[in-house]
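Note that this complex is displayed minus one protein chain, with the remaining chains in position.
So, subunit A:
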C-alpha cells in the first residue's frame, strides 16, 4: 500500500490529490510539488492574515470570511480535506460573528494545515529518495 493511499485512508488527502498526480507528466515533472508549494505559501499568508484580523478591536468578519473562503478553496483544490472541513465550520462562526468560535477554528485550521504539510513533505521526501536510489514512482 503506497503512502498516498495511506494518507487517503486517514482523510488527509482526498481523490483531488490523485487528480493532481495524474496531471503530472514528462513535460511538467514537478507539477505536484509546484502546486503544493503554492498552497503552502498561500495558506501561510492567509493564516497570518486571519490571526491579525482576529486580533483587531473591531473585527471585520467579512474580511475574515473572505480569507477563509480562499483557504477553503485552495485546500479543496489540492485535496486537503481536513483543512477544508475546518474552513466550513470557520465560515459558520464568521456568519454568527462569534469571535470565540473563530479563534477556536483558527487554532484547528492551523493544526490541520501543519499536519497535512508534514504529510506532503514526507511524501515528497520519500519520492525523492526513491528517485535518487534509481527507482521509479509507480503511478496508478
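Operating definition for what follows: a residue touches a chain if its C-beta (ideal position, glycine included) is under 8 Å from a C-beta of that chain, and two chains touch if they have at least 3 such contacts; residues count from 1.
As a convention for this text, contacts and distances are computed from a predicted model.
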{"item": "Protein name (UniProt record) of the chain left out of view, among \"Two-component response regulator ORR4-like isoform X1\", \"Alkyl transferase\", \"Autophagy-related protein 101\" or \"BHLH transcription factor\"", "value": "\"Two-component response regulator ORR4-like isoform X1\""}
{"item": "Contact partner of the left-out chain, one of A:4, A:78, A:94 or A:120", "value": "A:78"}
{"item": "For subunit A, the residues touching the chain missing from this view", "value": "16, 19-20, 22-23, 25, 28, 31, 34-35, 38-39, 42, 66, 69-70, 72-74, 76-78"}
